[in-house]
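Notes follow once the structure below has been shown.
Only a single protein chain was left out; the remaining protein chains are all shown in position.
Chains: A and B, in written order; residue numbering restarts at 1 for each.
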Amino acid sequence: MNARALTTDILLGIVPIALLIALWQAIASFGYAPVSLLPPPGLVFARLAEQLLNGTFQREIAATLFRLFAGFSIAVVLGVAIGLAAAVNPAINAVVRPIVRVLAPVPKVALYPALLLLLGFGHGSKITLVAADALFPILLATYYGASMVEQKLIWSAMAAGTPRRQILFKVVLPAAVPSILTGCRIGLVISCIVVFLAEMITSTEGLGHLLVAAARTFQTVDMFVPLITISLLGLILNGLLQGLRTYLLRGFPEV
Amino acid sequence: MKVVPSRPEVQAESAPKSGREPAAAMIEINRVSQVFRTSGRQDHLALSEISLTIGDGAFVSILGPSGCGKSTLLYIVGGFVNPTQGVAKMKGKAITGPGPDRGPVFQEFALFPWKTVLGNVMYGPRQQGVKREEAEAQSHRLIEMVGLKGFENFYPKELSGGMKQRVALARTLAYHPAVLLMDEPFGALDAHTRTRLQNDLLNIWERDRKTVLFVTHSVDEAVFLSDKVVVMTRAPGRIKEIVDIDLPRPRRRAELLLDPRYQKYVVDIERMIDDTSEDGLRP
Partner (left out) sequence: MITERTTIVSRLAPLLACLGLLGIWQIGALFLNTDSFPSALDAIRAIPSILGDKESLINILASLRRMAVGFSLAVAVAIPLGLMMGRSRAVASFFNPLLMVTYPVPKAALMPIIMLWLGVGELAKILVIFLGVSLPVIYHSFQGAKAVEEKMLWSGAAMGLSAAQRMIRIVLPAALPEILTGCRTGLVLALITMITSEMIARQSGAGNILFNALDMGQYDTVFAMIIIVGAMGIGLDAAFEKLRGRLVKWSEPQFDMPLSFS
């Protein structure tokens, strides 16, 4: 895309968001909704800025982020490992495939009560839930990417003298990286969503908990703040991942 | 920037069929140029001042190296692309968009995968308002003509490349376009299938002698099939030469391959294309 088209795209894209905020402001200021139900955007963003500088709020963000990263990392490690193994080993494939097919459409959040029973109400249950939810897209993407590796690539490596057992790490894994990263992107978004929801259902800290606590005391402004925070976090993390992707995929043809 | 062939009437026509009037201009291309905007870099001049007339019933090939804009020229005649400069006309009227008078056959087949062979072929006639029973009967005849009898209820994904192209041809013929626009139709097929389809195409064409504009980069294909071969230069594409192919019809591959006239055409045209100078106009 040349510069001209890109700027038009960005401008065009900002319009609906700006419109939405303007609409929000209009509804609030014309009094169609009482402040208790829909606080004006100015108030919300001001409170957000204020909270971001607040130590207690920062600790809550930290708790959420910790659970998010822990769960996501576990999902990445397990997902990539199992996905690769299943792609290259037919025996493992035969065992893993039906299990994944059965478990994939099951809402993992239904397991949450069980996790609470087994692991308590603290970090453990949330991290496990995040890992369970983020695992599947990463696993599937890895499996897909690894099985799609062109046979000719493997043959070239073998002809060059690469022993069989190294093929996995030297050819299959690198060739599967684009697909793995796509799966990670999806897994990351899922992690953000799941950690927030888990905290909303039961928790004593974290962003999700803040929303529910504010709801109980009808502090509408304080309800919007954690919601917007998790969205922003999601966007930032997504951007970072995209950056990593661009860096790692320097040599690949445009996908 | 030279204007092309100095011959005043650049007519490409075949011997008129008995009973017809002397071949009239079916397609007229008037000083057409095409510029493409590319990402960031400079604009790309694909076609430069192309002027060409194509008579009714002529089989004309457009031949040239990759990137010479020959497909673009075809798309302009088809109305899929609007020329940056100049105008293309059909029977005197300017071409502004696609229509059933100019039927395309693409290299990628472009069949509708959710319809069977019969469904694909019936599509055009149904669109024209033909009643179902009649459209079906017509389509069955066409499917048989292209050699796919028995495959009416197959889906495209179940067919080989050659079969798909036969379906594409039948589909276009079904809505009776006056002009056939063929964009390297046999390019994606293996050599054997290609020669078979070339023969079949000529057999089908002989029946009602539609006007055909045939894009290809294969010299022997162009010489084998056409009445006239329009040789284009590489980008920016201009017409280098128009060669009359004076070989008798019907054309048989086995005879032609051994015919010294055919061989001379192929050699001469290949030399034209190899010529690396920009304006290869022969005196």
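In the analysis below, a contact is a pair of C-beta atoms (placed from the backbone, for glycine too) under 8 Å apart; a residue touches a chain by one contact, two chains touch by 3 or more.
Since this is a predicted model, take the numbers as computed values, not measurements.
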{"item": "Touch criterion as defined above, residue of B:Lys70, B:Arg102 or B:Lys210 at the omitted chain", "value": "B:Arg102"}
{"item": "Candidates A:Ile74, A:Met158 or A:Ile201 - the one touching the absent chain", "value": "A:Ile201"}
{"item": "Absent-chain contact - pick from B:Gly67, B:Pro113 or B:Gly150", "value": "B:Pro113"}
{"item": "Residue of A:Ala62, A:Ala81, A:Val106 or A:Leu244 touching the missing chain in the full complex", "value": "A:Val106"}
{"item": "Contact set of subunit A toward the excluded chain (per top definition)", "value": "8-9, 12-17, 20, 33, 37-38, 94, 97-99, 101-114, 116-118, 133, 136-137, 140-141, 144, 147, 186, 189-190, 192-194, 196-197, 200-201, 208, 211-212, 215, 218, 220, 223-224, 227, 230-231, 233-235, 238"}
{"item": "Missing-partner contacts on subunit B, residue numbers", "value": "78-80, 97-100, 102-104, 106, 108, 110-115, 123-124, 127-128, 155-157, 171-172, 175, 177"}
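Simple rule for what comes next: only the chains that are shown with their structure count from here on.
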{"item": "CA centroid of subunit A to CA centroid of subunit B, Å", "value": "52"}
